[in-house]
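A protein chain is absent from this complex, but the other protein chains hold their places.
Coming up: chain A.
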Amino acid sequence: MSFFSFGQSADIDVVLNDAETRKKVEHKTEDGKKDKYFLFYDGETVSGKVNVTLKNPGKRLEHQGIKIEFVGQIELYYDRGNHHEFVSLVKDLARPGEMTQSQTFDFEFTHVEKPYESYTGQNVKLRYFLRATVIRRLNDISKEMDIVVHTLSTYPELNSSIKMEVGIEDCLHIEFEYNKSKYHLKDVIVGKIYFLLVRIKIKHMEIDIIKRETTGTGPSVYHENDTIAKYEIMDGAPVRGESIPIRLFLAGYDLTPTMRDINKKFSVRYYLNLVLIDEEERRYFKQQEITLWRKGDVVRKSMSHQAAIASQRFEGSAASESALEQAAKEESG
């Protein structure tokens, strides 16, 4: 709202060239609501048009220049005044002068680097946006358009399983195993819990996914823990020698990729928390970090390639069945 109602004013808006074809994704806003935004990847060009529409046709609009910026910034909620810009590009659309009629300006930010994924968290926000501005002496007219950036990874070369024996001396010994240490966002956690010693009365066991957002550096580091999921994997009392399987589908949960020390400002890390609860509500737990990554959308493969993959899995299961038979033979033999 302009307080200076005499003189000319204008509306400004930004339209992308590929608005019809570009994919939109849902992203959480600061107040928890979900909105849809255009999705971009690192290296993609951001191009479009800026429309400046005069409110009072016929009257002139004096300005000190018209520009459009592409900004990537990190905002720490406890330090709102300081925005840490890690990407800042500007294109001048018009030199200082005057407009007598509504105008449209083309812009193109070619192959823009977008090194980090968009993130809205408890204490920090990383966002990318276009900002078109008509600069004026007293008050600028500007419009921001947020976009969302996803960072993609490919299957990691090294993805070892996590296997560990933990416990309390003479009371409880378990061996837990998770099939990988790095999972993509639509992956499945396959694992098992093997009981070596059970001298306490366990009532049930669950696995929690915990997200830890860390902001700040040095003495003022702040961790925000959020339990994203609680998944019961066992109800009842186990005894020695029992194996409890784990199969946890990640696609059902609101997860982001692991973000480590982004621009030295914040981190978002994920942990699996295995929790055993005994009959007196005492909790025994073991936390283990996992790495989450975002996989690119699946490209349609040919039918024969799909069949080739399916037959590989079948062979694989035949091999593991024969291994089990062998082990059973050795046991009884």
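Going forward, a contact is a pair of C-beta atoms (placed from the backbone, for glycine too) under 8 Å apart; a residue touches a chain by one contact, two chains touch by 3 or more; residues count from 1.
In this text, contacts and distances are computed from a predicted model.
Enquirer: Name the omitted chain as UniProt records it, choosing among "LL-diaminopimelate aminotransferase", "GATA amidotransferase", "glutathione transferase" or "PX domain-containing protein".
Expert: Protein name of the absent chain (UniProt record): "PX domain-containing protein".
Enquirer: With respect to the chain omitted from the figure, which of A:V166, A:V188 or A:I277 is a touching residue?
Expert: Of the candidates A:V166, A:V188 or A:I277, A:V188 is in touch with the missing chain.
Enquirer: Out of A:V71, A:V166, A:A237 or A:V275, which touches the unshown chain?
Expert: Residue touching the absent chain, from the options given: A:A237.
Enquirer: Consider the whole complex, including the chain that is not shown, and state which of A:E30, A:D106, A:E232 or A:E279 touches that chain.
Expert: Of the candidates A:E30, A:D106, A:E232 or A:E279, A:E279 is in touch with the missing chain.
Enquirer: Using the touch definition from the top, which of A:K23, A:K36, A:H83 or A:R199 touches the missing chain?
Expert: With A:K23, A:K36, A:H83 or A:R199 as choices, the missing chain is touched by A:R199.
Enquirer: I need the residue numbers on chain A that touch the omitted chain, in ascending order.
Expert: On the side of chain A, residues 155, 168, 170-172, 177, 179, 186-188, 190-192, 194, 197-201, 237, 239-243, 245, 247, 278-280, 282, 298, 301, 305-306, 308-309, 312-313, 316-317, 320, 323-324, 327-328, 331 touch the unshown chain.
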